[in-house]
Every structure is written in structure tokens, then in C-alpha cells.
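The structure is given below, and queries will be raised subsequently.
Of the protein chains in this complex, all but one are displayed in their positions.
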Amino acid sequence: MPEVHPGTAHQFETAEQQRDADIIGMWTFLATEVMFFGGLIMCYTFARFTYPQAFQAASHRLYVIYGGPNTAILLCSSFTMALAVRAAQMGQRKSLVTCLALTVLFGLAFLTVKGFEYHTDFVEHLVPRWDFKWQGAEARHAELFFWLYFTLTGLHAVHVTIGIVVLATLAIMAWRGRLSSDLPIEISGLYWHFVDIVWVFLFPLLYLVGHR
Amino acid sequence: MSSVQETSGLAAESYLTEHTVGSWLLTTDHKRIAILYLVSIVFFFAIAAVAAAMMRVSLLWPDGRLVLPETYNKLFTIHGVLMVWFFLIPSIPAVLGNFVIPMMIGARDVAFPKLNLLSWYLFMLGGAFVVYSVIVGGVDTGWTFYTPYSTTFANPNVITMVAGVFVAGFGSILTGLNFIVTIHKMRAPGMTWFRLPLFIWSLYSTSLILVLATPVLAITLLAISVERIWGLGIFDPNLGGDPVLFQHMFWFYSHPAVYIMILPGMGVVSELITCFSRKKIFGYYFIAFSSVAIAVVGFLVWGHHMFVSSQSMYAGMVFSILSFIVAVPSAIKVFNWTATLYKGSITFETPMLYALAFIGLFTIGGLTGLFLAAMAVDVQLHDTYFVIAHFHYIMVGGMVTGFMGGLHYWWPKISGRMYPELLGRIAAVVTFVGFNLTFFPLFVLGYLGQPRRYHSYPPEFHIFHVLSTAGASILGIGYLMPLIYLVWSARYGERAPANPWGATGLEWRTPSPPPRDNFEETPLVTDDPYDYSAIEAELIDQTGLR
Amino acid sequence: MTSPRTYISTFIALMALLAATVGAAYIDLGQLNLPIAMVISIAKTLLIVLFFMHVRHSSRVTWIFAAAGFFWLLILLCLAMADYATRPWTSVPPF
Partner (left out) sequence: MPFHLIPPSASTNAGDVDAIFWALTGLSVFILTIVFGPLTYFAVKYRRGSKADRTPPRLATWKFEVTWTIIPFIIGMGIFAWAADVFFHIETPPSNALEVDVVGKQWMWKLQHAEGNREINELHVPIGQPIKLTMTSQDVIHDFFIPAFRVKQDVVPGRYTTEWFTATKVGRYYIFCAQFCGTSHSSMIGWVDVMHPVDYQRWLVTTGQGETMATAGQRLFNQVGCSGCHGVSSKIHAPRLEGLYGGPVPLEGGQVVTADDKYIRDSILLPASQIAAGYQNLMPSFAGRLSEDEVMQLIAYIKSLASEPSPGSNP
């Protein structure tokens, strides 16, 4: 029987088994997350199919100058996250802490940009039901677009925030040398990449509808 | 068998030994969590059953004299919400599944014990929300929460109730996740995929549905709340939304959820039939893969709830054809169970009686499902008592019967005591008779055209409602009996040996009740499941009977 | 263990695809704008999943789990949209 790692929980026989279980568990969780966002994507698909012109017009009120760089920021964060996982696997504590910190910073940058963007939307009276003003045809359908825009990006922002909290905690633990395994890094890395993938789809669906 | 002495020697250190409240509420032992679930679902079942009883009594009069229409509407909503999300969905998976999955595969616990406890807390929190919404006035939307009624016309308690289902939904997602990982990664050495008991296959398929369908329900309910609170209408036709979109998303979850509510029952029956006919299951691979097939194809058929909802005829056609296809794996199971009896050595203990009742009731439920999948016939039968009868044959006749069978079967393992066999058999027969009398007349009512969710009804339907209520009172006795004698037996029953049924399966190779870590040492599996020939040979030596 | 080279080239490819998706949005391709944007998004997802999330070197189980979520989402979208897309067809099919 392979030796038992000290950090292995009692229900597992080996550290290997625990590692596989945790990773499969995370992937299963991500599958539920896909379906969770998927419900909203379904609403979006229906509404865009039904009101193509309104969606095009409404999408043109969003700023690619916010969305585009934000996509780049998230891709950067995914890159540093991947490097963090590698550093953890190699046992390089210093570079692990650096990469995690960078990832957290990119995450915060994303949220900051998103905050500015929400502010702009608010100033331009694009918040549905709150104070929605629409010049032009199909105000209600445009409002539907913004309903979906705020729910989708809001839900995504909640996920980013959770990711930032988790990664920041791990960064502090790694910095203090309290991490006994690279497993938590790898698991949270999977989550972080998933959040990135969600945005990869949201960006064209919300910002690049029709041609601009 | 001589295992009685072993058991009494070990009883002192079983998983039940500790008695403090904290040892229960903070436990991460899958067996204790199963018992927490058992107690909770009995509680919710009781509320839902009282609601059902009140409805049945009210329906004794064509003008519904016992309760007012709004009360009646609230009663069927409570009944539906609690029965579906707080009894049926957790019944076999979270109680029996939690208890026996790790033991069946030879593991010490599920993969994530803390998550398992969290699931129960989420479940209870959701239940608290629902009970609260009932106490402060109730909700009258029906368990389906159809828009725009739920989002614009129903009272605001609908938000609390939806929140309850939302929270409990995360509980069931985590349970499903836990089971999937457990079955993938916690199997004992030698326990290959095709040595798994069929109960595991069915719960694996169930977990797939829990994990992939429940999130869509969650987001749909979230959208309902948002729409209800802020009036933002993806489901509101006045705001450019579509109420039929809600139905698509709701049934994308709720149709697979029907399979959450029957697959585990099928798994239990596969165990029972083979154990009590002392014979290897007929067509292991076909039963195993039919579970997976049901789980996957079950996702493709939701539109058969919407043939008359104004869905396009062509989409209806696709959903109809797929619905006929999903009936095939169920048929395969029924035929294989029947074939298993061939050349067996059959005994009729309580669990077996429930298993045979399951096959009968489920077959009727499944066949009447074909009526509803046939588009032209569904036009007449949709939203009538025919549908009520059909899904009660599946869910009560199928799942609850399977649950009762499984509960009696594993009761010696769970409690360490035997239940009174004669009372058990009587209760099984009473339930079967009461059930059929309650629900068979409803098929006729549905064909006559009586719509569901009617507080009052034209007088020519009277006789069928009287029959049904009479049956319901018998059914009630059938459910009260086990409640009483099982609780009694947990304390006063005869001590159970490790393997009272002479069954195969790892869970019977450990004392009853099992120790905290299930097994003294990790078992090694060398045989295919259900190899009764060895056990039989031993038994024939002892008794001289075949 | 994946080499830093792989990560860097994946990252560069991702950035290039981002530029491509923004660029494509400013060209009027009629009905093609949406499919192109989706194909690029799927390509990006594949890169992230295969390299950043290490699925390329993972067990078959991981492959299946990674694909399952997307596959089930497709079921939801395709069958529900089958309803919306065919609602205008109100005539009897020719059989």
C-alpha cells in the first residue's frame, strides 16, 4: 500500500486518491456552473433571436473600450494563474506568491474597470427599471438586453469576487508557508480559468452583437 | 447463521454509539447524515401528506366544502413543493444512497464528508424557508410556478418559497457531486465498474441529473424572484418576454427530475429482486446502461409537457419521438427483473413484496406515460387527473414503494434491529391496495376531462373522487404502520445479524449497525455482484431446502 | 508538468484571438458575425481548457467531465430554440 500523506483526510487511502477526487469534484462543480450560466444564456438566446434589431442597437450602447481591455485583463490573469499552478507544483514558494498576487491584482483591475463601466451605464440611464431612458425604437426590448447584461455580468462579477477572495487567502497562506500541498492552488486555478471562459463568451455576446 | 454473536460483541462501538446532540448535528459520518435526512424527510412528508389528506377530504363534495378555493390552491402547492423537493428527491438518494453507497463500494465515507453535511444544512435551510412561507400565508401557484401567474398575480410569499427551493437545490447539487466523485474514486480494490451493484449505477445516473439539471432550475427560480421583485420581464409578455420560455427552462430541470424520482427506486428494486430470488440478476449490463441511457435521453424530452402550451408543432414532434425512445430503457428493466425470477428460489419478505408492487405500479405508470407522449391523446389528457394518476403511479407507486422496500431491506443495517416481519407484510399489502384504489379512478376522471387543480367540480365526477378518498384513507394507514413499527423496532426489535437476508454485497459483510469507518479493514473484491450460487449452496447444506 | 513555453504561446494565441474577435466585429459580415464570434470563443475556450487547465494531459474522465457541461448546455439551447425557430411553420408537413 502506498504511504499515506499526512494531509490526507481519513476517508482516503492515499494522497493520490484524494488529489484525483478533488480534481474530479472541481470539474463536476464547473459542469454545474456551466449550466447555471447556461440558464441565462438560454434567456439571452431567446431574446436575441426574437428581437435582433433591438439587441443590436442596445449592444452598441456598450463600450468595447471597457469590455475589450477587460477581456485582455482576465486572459492575463489566467496566464499568471497557470504560472502559479506551475510554481506550486515545482515548490517555488516565492514565484508562487508573486503569481498569485498578480492574479489577484488582475482580478481587482477587472472589477475596477467593471465598476467604472457600471457607473457609465448608470449615468447614461441604461439601468433597467431603475432609471431607463431609451431614444429610439423598441425601448422594452432594449431594456431586456440590459436586464440580461446586468444579470450576466453581475453574476460573473460575483464569481470573480469569490475567486479573488480564495486566491488572496491562498497567497497569504503560501507567503506564510502554511500550504502543505499544491492541490488547493490547482483546484482554485481550475475555478479561476472557468470564470475566465465565461467572460470569453460574454464579451462577444454582449459587446459585439451584429457588426459595429 | 452465526453472526449474531459477532454483532452483539461489536454493537458497543457502532456508528450509533455516541448520543450527544452535537455528535449528530456536527457529524460528517455519511451514515449519521443519512439518518438526519431520514428524520427530516419524514417530517416534510408528514406536512405534505396532511395537505393531501385535506384536499382529498375536501374533494368528497363536488362544491369542495372543507376548504375555500384559495386554501385548496395553497394546499396543492404545499403538497407538490414539499413532496417533490423535500421528500422524493432526497428520499432514496440522500437517505439510502448516503447510507449504503460508501459501504457498497467498500469505502470509509463519501469523498467529501463535510460537503455532505453542508448539503443537509442547505436542505434544512431551504425547508425552513418553505415552511416559513407556508406559515405567513402560503403560496397558490402550484409547484410549477408558471409565469406570469407567479410573477405578477400570486402573492409575494412566492419569493420566499422559491428561495427555499433555490437553496435546497444547491443541497442536492452537492449531494450529486459527492456521489459522482465517491463512485469514481472511492471504490475498494477490485471493485471495477462492472462489479458495482446496480443500485450504484442507478444513483450514479441520478447524480448526473442532479448536477446538470438543478442549476438550470436555480437560475430560473432566480429569474422569477427578480421578475417578481423588480418587474424585469424575460417571462412577461407585456415586457417582451415569453411565459413559454419559463416552461422550457422549468421542464428542462423538472422532466429529468422525474428521473431523479424514479431511477433510485429502480436501483433498489434491482437489489431486492435478485436478493429475494437468490439468483444472479438477468442482464446486468442492460440494466446498468439503461440507467445511464434514461439519465441522458431524459434530458431530451421535456417538451412533452408543452404539447398544448403553444410550442411549435414541429418541436412537439421531436419531443414526442424522443419520449417514446426514453420509454425503451424502462421497458428493458422491467423485462429483466421478470426474467431474474426464472429458476430462482423466491421468498416473500416485506422488501420483496414492495419490489413486486413496484414492478406492477411502475409498469402501469410507464404505460400511461405512453398515452401522454402520444401527441393527439395528450391534447385530451394534458393537465387532467390522468396526468395526476400517471405521475403518482410513477412517484408514489414507484419511488415511494421502492423507498419503503429499500428502507425495510437496509433497516437491520441502519438500526441494528429487525422490524416485525408480519406487520411489515401487512403494511405492504395495505399500501398496495390503498394506492390503487386512490389513484386508479383518477385515470378515468382524466379521460372524462376533469382538469387538475380544481377545488370544485361537476357532479358527474363525484363517484370517482369518493373512491379515491376512500383509497387515500387506506393508503394513509399503510404509511402510518411502518412509521410506528419501525420507530418501535429501532429500540425493541430483535437484534439483527450482519447479513439477515443472506445477501451479497459489501454492506452485508460488516456488522449491523456498522462501525464508524464501515469496515474493520478495506475489503478486497474478487467476484461479480449477485453471485448467489455460493450463498445458496451453504444455505442448502444448512436447511436442506432449495 | 507543462513548460512555461507552452503557457506563453497559449497566452499569445489567446491575445491574438481576442484581437481577431474585436476586429471581426467591425466588419459587416451579415449573418456571419455571430458564428465567427462564437467560433473564436470556442477556440479560446479550447486553449484555456487544454493548456491552462491541463486537460490535454489528464485522464479520460476529466475530458468527459469538461465536455459534459457544454454538451448539456447545447441540448438546452438547441431543443428550446427548435421551438422558437419553427413557430412560424404552421402548415401541415407534407407526409
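To keep things simple, chains are lettered A, B and C as they appear, and every chain counts its residues starting from 1.
By definition in this document, a residue touches a chain if its C-beta (ideal position, glycine included) is under 8 Å from a C-beta of that chain, and two chains touch if they have at least 3 such contacts.
Bear in mind that the values here come from a model prediction, so they are computed numbers and not experimental data.
Touching the chain that is not shown, out of B:S309, B:S473 or B:T522: B:S309 (per the contact rule at the top).
Within the set B:T368, B:T401 or B:T431, the residue that contacts the chain not displayed is B:T368. Screening B:R417, B:H455 or B:R509 for touch with the missing chain picks out B:H455. When the whole complex is considered, the residue among B:S23, B:T192 or B:T338 that touches the unshown chain is B:T338. Which of A:Y51, A:F106, A:W147 or A:F201 touches the hidden chain is settled by the complete complex: it is A:Y51. In the full complex, chain A makes contact with the omitted chain through residues 51, 53-54, 137-138, 140-141. Listed for chain B, the residues touching the missing chain in the whole complex are 64, 69-70, 73, 140-142, 146, 148-149, 152-154, 237-238, 240, 242-244, 277-278, 282-283, 286, 307-310, 313, 316-317, 320-321, 324-325, 327-328, 331-332, 334-336, 338-339, 341-348, 356, 359-360, 363-364, 367-368, 370-371, 373-380, 382-384, 444, 447-464, 533, 545-546.
The rule is simple: only the chains that are shown with their structure count from here on.
If you average the CA atoms of chain A and of chain B, the two centres end up 36 Å from each other. Each of residues 20, 24, 28, 31-33, 35, 38-39, 42, 46, 50 in chain A touches at least two other chains. The set of chain C residues touching two or more other chains comprises 61, 68-69, 72, 76, 80, 84-85.
Within the complex formed with chain C, the residues of chain B that make contact are 184, 212, 216, 244-245, 248-249, 252, 299-300, 302-303, 311-315, 318-319. Those residues of chain A lying in contact with chain C across their complex are 20, 23-24, 27-28, 30-35, 38-39, 41-42, 45-46, 49-50, 64, 68, 71-72, 75-76, 78-79, 81-83, 85-86, 89-90, 189-190, 193, 196-197, 200-201, 203-205, 207-212.
Remark: chain B residues 107-113, 173, 177-178, 180-181, 184-186, 211-216, 218-220, 223, 226, 230-234, 239-242, 245, 248-249, 517, 522 touch chain A in the complex.
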